[in-house]
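Every protein chain of the complex appears in place save one, which is left out.
Letters are used for the chains, namely A, B and C, taken in the order the chains are written, and counting of residues starts over at 1 for each.
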Amino acid sequence: MNPANYLYLSALLFTIGAAGVLIRRNAIVVFMCVELMLNACNLAFVTFSRLHGNLDGQVIAFFTMVVAAAEVVVGLAIIVSIFRSRHSASVDDANLMKL
Amino acid sequence: MSASSVHSLWTTAAPVADKFPTPHIEYAQLSPVLIVFAAAALGVLVEAFLPRRSRYTAQVGVAAVGLAAAFAAIVALADKGYGTTKAHIAAMGAVAVDGPALFLQGTILLVGFVAIFTFAERRLDQRAHGNRVDSFAAQGSAVPGSDQEKAAVRAGFTSTEVFPLLMFAVGGMLVFPAANDLLTLFVALEVFSLPLYILCALARRNRLMSQEAAVKYFLLGAFSSAFLLFGIALLYGYAGTVSYSGISAVIDGTAPMNPALASTTGNDALLLIGLAMVTMGLLFKVGAVPFHMWTPDVYQGAPTPVTGFMASATKVAAFGALLRLLYVVLPGMRWDWRPVMWGVAIITMLAGAVIAVTQTDVKRLLAYSSIAHAGFILAGVIATTPDGISSVLFYLAAYSFVTLGAFAVVTLVRDAGGEATHLSRWAGLGRRSPLVAAVFAVFLLAFAGIPLTSGFAGKFAVFKAAAGGGAMPLVIVGVISSAIAAFFYIRVIVLMFFSEPKADGPTVAVPSVMTSTAIAVGVAVTLVLGLAPQYFLDLADKAGVFVR
Amino acid sequence: METLIGLLVAAPLLGAGVLLTGGKRLDRVGHWIGTLLALLSFVFGVVLFADMLGKDADARTLTSHLFTWVPVGGFQADVGFQLDQLSMTFVLLITGVGTLIHIYSIGYMAHDERRRRFFGYLNLFLAAMLLLVVADNYFLLYAGWEGVGLASYLLIGFWQHKPSAATAAKKAFIVNRVGDIGLSVAIMLMFTTFGSFAFNQVLPQAQQASTTQHATITGIGFMLLLAACGKSAQVPLQSWLGDAMEGPTPVSALIHAATMVTAGVYLITRSGAIFNAAPDAQTAVVTVGAVTLLFGAIVGCAKDDIKKALAGSTMSQIGYMIMAAGLGPIGYVFAIMHLVTHGFFKAGLFLGAGSVMHGMNDEVDMRRYGGLRKYMPITFVTFGLGYLAIIGFPGLSGFFSKDKIIEAAFAKGGTEGWILGGAGLLGAAITAFYMTRVMLMTFFGEKRWVPDAEGHEPHPHESPSSMTIPMIILAFGSVFAGAFFSLNSRFVHWLEPVTGHSEGDSPVSAGTVTAATMAVLVVGVGIAWLMYGRRPVPSLAPRGSLLTRAARRDLLQDDFNHVVLVRGGEHLTRSLVYLDHSLVDGVVNGTAASVGGLSGRLRRLQNGYVRSYAVSMLGGTAVLVAATLLMRAV
């Protein structure tokens, strides 16, 4: 089975994630889509790691997860605080600043 | 592993190295970073264990000392010649210790040091229940306008967490331009971005806007880093390594071939797409068009001291990283990325200048001007000559202090609702308080690149480099957009000096020694780099060589 | 002696300086200072004249070089003087008549609180005019040329509170400026052709260069003619002279009759060598002269304003001189001779007119005069003598000079000669007519004057002696000068060394010409007497024939100027002002505006929605990727 397929899959996931960021309104969901993109990257890393037969890619995948976790912490903190002050998590409601 | 085995990956697992090599770290050469992170950690402990009243002093002290020490370390390293002769790759190829790295780290540290003063300023806002307060929320978690917040304000809480956050951000920024493999690049990026996201959310006034800024910055930042990461993945896939030197070797075809490599390197798409995506991640941070849209909103919403810090330090770090990527990893691909960069630079310069013309808010105005400046710096980056590197280094140093100073001045002009950032409120400022207006005018003229200011020296340097690198058209465009940009800087000056002050105009708060120092430093650097830049140009020249 | 030439100019210049900067404290003595300095310079003139007579005819030219004015490369303009017989003649005329008119003005301007300034201007004029005639190069001459223009501007507009005066002054200066273009272009041409513009360089070279540089020299000739037209009020630049009568009468007498307006004649005579080498230019000159002498005469017939009538006559008399000068060596001498005699009698006439106005509350309309001879006998006599002189009554000076010119015209030979001579005769007839008209309307018939606006009944009286004495002296001049000059053609021998002289062979004998002149004279006087002497003059002007009405309006020449130049100019400037604002400035402002508009539109993209920002980022990345791939593809 051709490893290229895994790459296609990761690309697909990445695209889905990106599309999600563009179309979903709820900040949490948007953020989840970003996470999805990160994981797509992980898949690519692992595949390539396998392909090249070295471990770098897999190590990077771990790093990515940690970073993602950190992002979750910060992101959720921000989103929650804005939700509490606005009683809405829709990213479209947050446009005081424009032009 | 054998050529045949590549096609049956699942049958033969990749040989696993029996044990990881024990990493050996050159602590001395990484000392600046380590010091900063240590100070940051210490700040966290202070936050955890010290009683509230003594935290402020302690935090400021820790941060200031930490940065100063780190800067001293940088100087020491440079003095030892790590910037020039002894430049090399440290920490198992993760971090480069060379001229550009040290120069930029030094700049970032100084900027951070000055930023601390603006962070620590406690005289501008009127006292809340007898407590002096800074420009940060009493309690970030409290809902704006809620009883909880009122209580916090009454109790005189202040979020001293900002200092450790600042320190972490600085730490990340120190690593960013020095990162010598893509992984380190990515991690450093996140390390300085996450604290900034939080800092953005912590404004004491206009908290809704502040939070909105944070959320926008965060989502878009995450989005862009995802792209960056995918780009990294592709590059890794292409070269089978994430170390800069390794990748460039593969690109140049000097790397030892193996079948796997042969199969991936056969596919340029990996390389090119990866390159494009990584570049995009960095361009997002420097705020180049079309990845600039977060800039105005975030700059406007974030607490002004944070904006000042972001606007200057982030740019320095990001451009550092971009330079290293383009000059160390991709010199072999100059002919692929240069034309693209041309396009980006041109639209960045023009769009930044043009859109700024109709801005009505000082902070947004400065945001757009920073975009235009990003364009100018890109022109220098494109030169791909040693001259290009040094000119960019110089420009960054000059620009960051002007920006810091300008935003510091913005914090002074206040009315009942906090800072009065709408331009119409600035009318006649020159009559009310000539000194502040004059200082701000100096910064504006520096932005506009009027001779005898650092802005002119920097602009001349990058344009000279660009022209030397055969990018005369870029220079022409740059010149034209400078002319457009001049218009809105001048507009502000007109407003301040030539229009009658409004009766209910904003007052100019008398700052403590903190902000005064920050502004003074800004002015001093602006004039010194404008009148006698030779020493710093030499420095930049000496520093202008990347280690591979 | 050489230094004396400098002093000649310096004396009145000093006067001007003192009087104009002196301030009020000089008000009481100002006019004396002015007059004395004028007299002084006259004395210098006489001394120089005596000295000159002492030398023999060919060695009379006196030169003195003061300093180099403008030295740049090949362009060496000096301040240097050259006093030869031609200049001498002018010097005497200018200082002599000038002094007389200073004296006259003492009385005439007695009641004007700005009399000091008036004398300052008069002195300024004398200085400039003297500079003009003693300059040894065209560049310095140009300075004098513009100087007299300035003085005339100041003096015409002396009563600045009268808008008409101010306008007239401005008009005079500007029309003169048009002429000045001619002079300056002529100088440039001289410089580019001969590498110099000094008389002693240009004139000799012009002779032998005539073959090689014919076109250029003709050009120079035409340019000089243009200049002469401006200064001497020749068609087509004559329009200013009539209005110039707004100035005080002594000014009209000195500047606009005796001296300044004759500068054109001087210029052409002085540049004789050039014109001799450029026949086409000469033809142009004589044409201008002939046209103007008729033009002026016709205008003179229709004017009821005594000064305007005299102005018309001045125009026409100068026409004679220009024509004479255009005739070449045959004519130069007589041009100058007529110039001198004209200086006497025309000045006399103007002073007479001034005296009349002085007695009549500054009334100028002849239809409001009449029968004044018994009220102001001296004026009547002097004016009468001047009148006889100008119409060329046998024996009086006008007779000799004008007659000679007409002879010379015929002597030109061919049809051209006939035409010019005919024009001269016709002019003589008309002159006789309009001067008789003036005479009759002013001094004969019954009194027609009425109370003026304030209701003061004018009670005519003779003027003070300070005014009458100059008139008498000038009258003497107008009677005897001609005879004195013509006696064994003294004047010819006097000027010959400078201008050269040749007797043309006239198709008609001198006697015939004289007879013809007498005939036309009688005719002219007769008609005038029939029209104005026999029957009473209506005190309001009759509508008059088409020609008369045209003539009253300077033969519509002014209307032409007004419509074409003034109106056209106004339209041009107004449209240019509009253009400058809307087009030239508009382009710039437009660019600025369009940048602003663009900015406003781009701004909308920043709509505040995170997701749209994300779109732009994604799009940007896509473009980036595509571009990178493309780069590799191509």
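Keep this in mind: a residue touches a chain if its C-beta (ideal position, glycine included) is under 8 Å from a C-beta of that chain, and two chains touch if they have at least 3 such contacts.
FYI, contacts and distances are computed from a predicted model.
Of the candidates "Sarcosine oxidase subunit alpha family protein", "Urea ABC transporter ATP-binding protein UrtD", "NADH dehydrogenase subunit M" or "Autoinducer 2 import system permease protein LsrC", the chain left out of this view carries the UniProt protein name "NADH dehydrogenase subunit M".
The undisplayed chain touches these shown chains across the complete complex, B, C.
Of the candidate positions B:Gly61, B:Gly93, B:Pro259 or B:Gly468, contact with the hidden chain is made by B:Gly468. Considering the full assembly, C:Tyr142 is the residue among C:Phe125, C:Tyr142 or C:Phe199 that touches the omitted chain. Among C:Val29, C:Leu53, C:Met188 or C:Leu487, only C:Met188 touches the chain left out of the display. In the full complex, chain B touches the omitted chain through residues 431-435, 445, 448, 450-452, 456-457, 460-461, 463-464, 467-468, 472, 475-476, 479-480, 482-483, 486-487, 490-491, 494, 497-500, 532-534, 537-538, 541.
Listed here are the chain C residues that touch the chain not shown: 20, 67-75, 139, 142-143, 145-147, 150, 153, 157, 160-163, 165-167, 170, 173-174, 177-178, 180-181, 184-185, 187-189, 191-196, 205, 209, 212-213, 216, 569, 572-574, 576-577, 580, 584-585, 588, 592.
Heads up, the rule we're going with is that only the chains that are shown with their structure count from here on.
Rounded to whole angstrom units, the spacing between the C-alpha centres of chain A and chain C is 97.
Centroids of chain B and chain C (each the mean of its C-alpha atoms) stand 81 Å apart.
Averaged Cα coordinates give chain A a centre that lies 24 Å from the centre of chain B.
Among the residues of chain C, those in touch with two or more other chains are 603, 606, 608, 610, 614.
In chain B, the residues that touch at least two other chains are 215-216, 219, 223, 227, 296-297. Residues 1, 9-10, 14-17, 140-141, 143-144, 183, 186-187, 190, 194, 197-198, 201, 207-209, 211-216, 218-219, 222-223, 226-227, 229-230, 232-234, 236-237, 240-242, 260-261, 263-264, 296-297, 300-301 of chain B are the ones that touch chain A when the two sit in their complex. Partner chain A is touched in their complex by these residues of chain C: 603-604, 606-611, 614-615, 618. Chain B meets chain C in the complex at residues 215-216, 219-220, 223-224, 227, 268-269, 272-273, 275-277, 279-280, 284, 289-291, 293-294, 296-297, 335-337, 339-340, 343-344, 351, 354-359, 484, 487.
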